[in-house]
Structures are given as structure tokens and as C-alpha cells.
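Down below is the structure, laid out as C-alpha cells.
Note that this complex is displayed minus one protein chain, with the remaining chains in position.
Presenting chain A:
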Amino acid sequence: MRRIEDYGLSHKEYQHILEKLAREPNDVEIAMIAVMWSEHCSYKHSRSSLRRLPTKGPRVIQGPGENAGVVDIGDGLAVVFKMESHNHPSAVEPFHGAATGVGGIVRDVLAMGARPIALLDSLRFGDLSEPRVKYLFGGVVSGISFYGNCIGVPTVAGEIYFHPCYAQNPLVNVMCVGLAEQRHLKFSKAVKSGASLLLVGSLTGRDGIGGASFASETLSRESENKRPCVQIADPFMEKLLIEACVEAAKLDTVLTIQDLGAAGLTSACSEIAAKAHKGVRIDLSCVPVREKGMSPGEILLSESQERMLLVVEKGEEERVKSIFKKWGLRATKIGEVTDDGFFTALYDGKIVAQIPAALLTEAPLVQLDPVALKPVNSSHVEIPMPNNLEEIFLEILASPNICSKRYVFEQYDHMVGTDTVLRPGHDAAVLRIKGTSKALAVTADCNPFYCSADPYVGAQIAVCEAARNLIVTGAEPLALTDCLNFGDPDKPEVAYQFEMTIDGLRDAVTALNTPVVSGNVSFYNETETSRVHPTPIVGMVGLIEDASRICSASFKNPGDVIVLLGPMSADQRLCEYTRLIHKIENILPPTIDLELEKRLQRCCLNAIKYGLLNSAHDLSEGGLAIALAECCILGGIGAVCELCSDSRADFLLFGEEQSRILVSLAEENLQRLIQLAKNENVPIAVLGRVMGDRLVVKLNGRKLIDQPVRKIKEVYESSLQRLVNQ
């Protein structure tokens, strides 16, 4: 017999198993428990901290606990969304790792009874000058492209950052957004005893066995040998599953749907049983397998992709099967729901495993043991004042963290579905909802540099920026999903980063009233020599009630007044400018005032609703200068701005002070905007006008930047491809 440690279980955990079972588990059982108690499946390090996050709200239909979160958007419709990581698989096999990451999150949304309508990707890589990073980057992007394009779900937004801390541990976080009629939503609580379990989709093979455990370890030199833990992607099968599941979800006799992801059948069956306080009895001999001679344990733990489990009212199996048959898919009854609370698996008529379902899903929690990190001290850091600000402007514009990601998003079909109103490259993507006057705005955000310098503030900023990105399109932020990427949680400093991040998320979520409805935690993103920055990616969804009032970032009309909503200050804080130009990362990030943020967002949203604005753009990385450049580039039109200030010109241009939005509007609306800002006590400054074909920025009468829009567009849009091809 293998030793306890080989299963990744501690002796304490094994004792717990013995107590609960009152006997020794057999080999199959211990393998099932071990996988279900892996960090990836059990959230044993994070679950108690996650309870601190606000998850409720008047629009929330379903918070964390099901396959995905569900939010009411009126008209009997609901938006369903979740974000998930596929970091470890992508680190060893980028193409299939990323592709199956897309597949997994799509099935989570599908399981709620929704049709997937949009995908977003948040990616992190090392420095693109390294050949291996190039390989990972190319593999991940083509994996996402291969899978997402084929299944016909548009990839509409996302973000990419590059930093050496991600060289060994790339992050691949994928968010899926779905749309459902509320009456067709599926929840685990609908499960009844006696109902049938139908396994649908792909055959069960030997691929991906142990994937969940693999994702619960730090990567090492041996990780390369874990390549077989990565599953193989079949997007065509997924596309068929989407169509069949969407059709099947319309039947009331389909009680619930469950994705088969990590830990395969073991996880899917035990989740269904535990959530409904029931049991399941399955016959593994019935499971259609890809190859002969698979053992019961292999069938139970296979992570073969593109499979789903449907719980169907007894006697209604044929109707459901016919839907799957139409799409050329297998649907096989493999067992039924029972009353006894046990997960019972039979093979050749013999019981091969019998464990309380709740034992599988409730791993003993592990207490985090955080030790506070010394706060970053910037007081002694001196940043010299450069005299070539215009060159620096172009350099920042070309930074891979700032420049256009067109090279990537043009490899993704971002228009299929004909709902994409605002395409990738804007603050948020906007999708109209056919048959209504509404639209959804979606975004994913996180600046990992802020989080590294101060995880509490960084997490708050991630939430605020996501909300701001929705606001500038005219959307009211509804709720969020998060994907929390960290190192090894048993290390006290990682535990501290994690706890501070949760506090930051909690405070910002509370202030902005955007509850957390779903999410994912990915630990162990580290190797012997490197660890990722704390990277809590926030995916947020907002609602636009009147789709004829969608706002975008591009400058539109010559003569429009350019206005900055929010503070003009220029503190010497961490920003892309300090990192890229001065190689300084270890200073305090920008501060965030949640009350000001709230007022700013309300002010901007109202201005859009009243039809005052012609454009609105969130100020983020690269500060005011880059925001102005982006508005010009998107609009294909110039601007002339005159700033008056005693502050340092460099931080005035590139500082990343928070709670700021750059807007443009017709002069006749200016007074109303000033009044709105005054009412909300939001600082407001008129900067200049939209005009010509150059971007001109002057400070106290002196020209700092004077560049043709055509040139800055070329720099902004060609940079990433140049770096990839170098």
C-alpha cells in the first residue's frame, strides 16, 4: 500500500478519516478522499477566511457554493458568472492547460442552466525576453484561441501583465459569463432521492488523473513529469455539450446539472450529494470508458474533459437522452440519488467505495498562520527628475503592461454572438442583451504590483478599478467573482498576504456594494526560487439599463471639453513609471479613499445617464498622460491640454493616483457636470479640448508632450507584437 504522505494527506488528516469512518479506508476510498481534500478541491486553507467576504445583495440569486454565482438583471433574466484559474497545467503544458481552463469554466456556467455568452482572460507571464516565457505566452494564447473560438463564445475582455515573478508560474485565469432565464436556473437543492444520474459527453479516459493534487503543490523540476496530469481539450465536444445542456436545462425534469472538473466523478457526485444532504449510488461498470482495463479508482478520479452529470427525475431519462443523442452525444445512466448520505460506488456488482458524501466535501480546515510583513517604507527613496519626459511617455506607452493587447485579442473571436457593442481594448467590454433594452458590461482587473507592495490596498484598488471600468461605460456594477492567486499558504508571509487581501476585498466590496458571488483560490504558485505576487483578480459584471446610452473611452468630437473627474495630485507613489523608468518597485502604492471612490463613480454614472458625456475613461496604469493617449488613439483624433500645477511634472503625467476618470463633453454640458461634481464633492478640472491630430500636453505653458496621434497609435499598437517577435 502507498503511504499516507504519497496521497498528500497529513497524519492528522488520516486520523480524522479513521475517526469518521470508524475503519481503515480501502485504496480506492483513500485516493478519493485525498483528492477531495487537496487544496484545489477543498479550499481547506482559505475557506474560513473567505467567509469574511460579503456575498449577499438584493439582486443576488446565488452566491458562492454552487457552480457559479447568479445575479438578477430583471426581465426574468439572470447573469451567471465565475472565474477560475488553470495556472499549474498551463505552466507545464500551456496550450492544453489554457484550453481546458476555458472549457472548465464554461461548464460551470452551463451547469447553472445558462448559455455562456462571454469569456474574459486574465493572464500573467514573466519577462517576454525569456524564450520559455515566449513559449508559455504563445501556447496559452493559442490554447485560448483554439478553444474559445471553436465553442463560439466570444472572448471579449481581459488583461495581461508581465513580471519576472511569473516566469515559472504563469497565471491563467478565465472568467465565463452566461445568461439564463431565471425559470431555467438549476440548483443542487432540487435534487431528490431516487433521481437518476446521467453522465453525458466525452468518454472517461486515463487523462488528467491527479490533476487536482498536482494543482495543490508547488511547482518543481519534477513538474515537467506531471504533463500527463494535464487534460486534453476537445472544444468541438464542448460546443455540442453547450447546445445539448442549454436545451436540457429547459426541462423541469432535469433537476440539477454538475460539471465534472477536478477529481472527476468523485467530486461531481459528492458535491451533488453533500449539497442536497443526500447520497449517491453509482455503478462504475456503466461508465463509458475510452480504454479497456481502467480500474474503479481511475474511473472515479479521471479528469477527462467535456463531461457533465445530470440529475434527472426518475422515468424521464429517455427524453433527456434524446436531446443529447440529437447532438451526437452519449448520455448514460450511471446511478441514482439515495437517502443514506453515502457515496457508494460499485464495480462488477461489488461495492468498491462507500464513504459519507459529507466526509469527502468537508476536509478539515487548516488554520493559516500569518506573520505580518514589514510595511514597505518609501521615505528614503529618491526619484530623480528626468528631463526627457516625451521620450519617457513613448517608452511607457510601449510597455507591455500598458500597450494595446491587440496582438492577443485579434486571435480571439470577440464578436461571435453579435452582441459585442464595446470590443476588447476598452475599459470594459459591453454586450447587448437581445430582446431587451439592456446591456451587460464585463471586466477583469488587478494590478499585482500594488498588491505586492501592500496587499490590503492592492485588493481594494482591484475592486475599485473593476467597478470604475464598468461605470465609464454607463453600467451599474452588480457583483463580482474573484480568482485569488498566491504562493504556498503554509508560509506565514503568504498567509499574511492572503489575509490582508481578503480584508481589502471585503472593505472595498462593502463600500461599493458589489457582493462576491463566486470565486476560486489558487495557492502554491511558487517554485524553490520564485513566488508570484499576490494576485487577486477581480471579475465584475455591470448592468446598463438603456443600451442606447453606452459610453466609451474614445474622444469623439473636435471642440469637446476634456475634464478630469477626481484629484489632480501627483504623489511619488508606485506606478508603471517608477517601475519601468527608475526600476523602483518597493515603494508604497497609491492610496485609495473608498468614500471618494463611491462619490466619483456615482457622479460619472449620473453624468452618463443624463447624457452629458461623449467619452469616459478610467485612469489607471500610466496615469493621466497614458489615459489621454488612449482616448486619442481609440478616437483617432487629437487633444490639446494645458495643466497648471506646482507638482512634479513626471508624477503629474504618469502618477497613478486613484479615483479618477477622464471625460469629454460638449461645452454646453460643462456647467451641469461641474454642478454634479460639486454635489458629490468630487474634484473637477478642465484640462483642454479635443482637436486636431496631435496630442499636446502643456504644463504651466511649457510643452511636455507634442506627438501626432498616428505615431502614438503605432507605438501603442505594435509594441506587443514586436516584443513577441524579438
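The rule is short, and it goes like this: contacts are C-beta pairs under 8 Å (C-beta built on N, C-alpha and C of every residue); 3 or more make two chains touch, one makes a residue touch a chain; residues count from 1.
FYI, contacts and distances are computed from a predicted model.
Participant: With one chain of the assembly withheld, which option in "Deoxyribose-phosphate aldolase", "Putative carbon-monoxide dehydrogenase, large subunit", "Phosphoribosylformylglycinamidine synthase subunit PurQ" or "FAD/NAD(P)-binding protein" matches that chain's UniProt protein name?
Facilitator: UniProt lists the chain that is not shown as "Phosphoribosylformylglycinamidine synthase subunit PurQ".
Participant: Among A:55, A:100, A:122 or A:145, exactly one should touch the missing chain; which is it?
Facilitator: A:145
Participant: Among the options A:307, A:333, A:432 or A:660, which residue touches the chain absent from this view?
Facilitator: Here the residue in touch with the unshown chain is A:432.
Participant: Of A:194, A:328 or A:558, which sits in contact with the chain we cannot see?
Facilitator: Touching the chain that is not displayed is residue A:328.
Participant: Looking at the whole complex, which of A:414, A:617, A:660 or A:713 touches the chain that is not displayed?
Facilitator: If we include the chain that is not displayed, A:414 is the one touching it.
Participant: Looking beyond the chains shown, say which of A:25, A:235 or A:264 touches the absent one.
Facilitator: A:235
Participant: Since one chain has been left out of the picture, which residues of chain A touch it in the full complex?
Facilitator: Per the touch rule, chain A residues meeting the hidden chain are 142, 145, 149-152, 234-237, 239-240, 326-328, 409-418, 420-421, 432, 434, 547-548.
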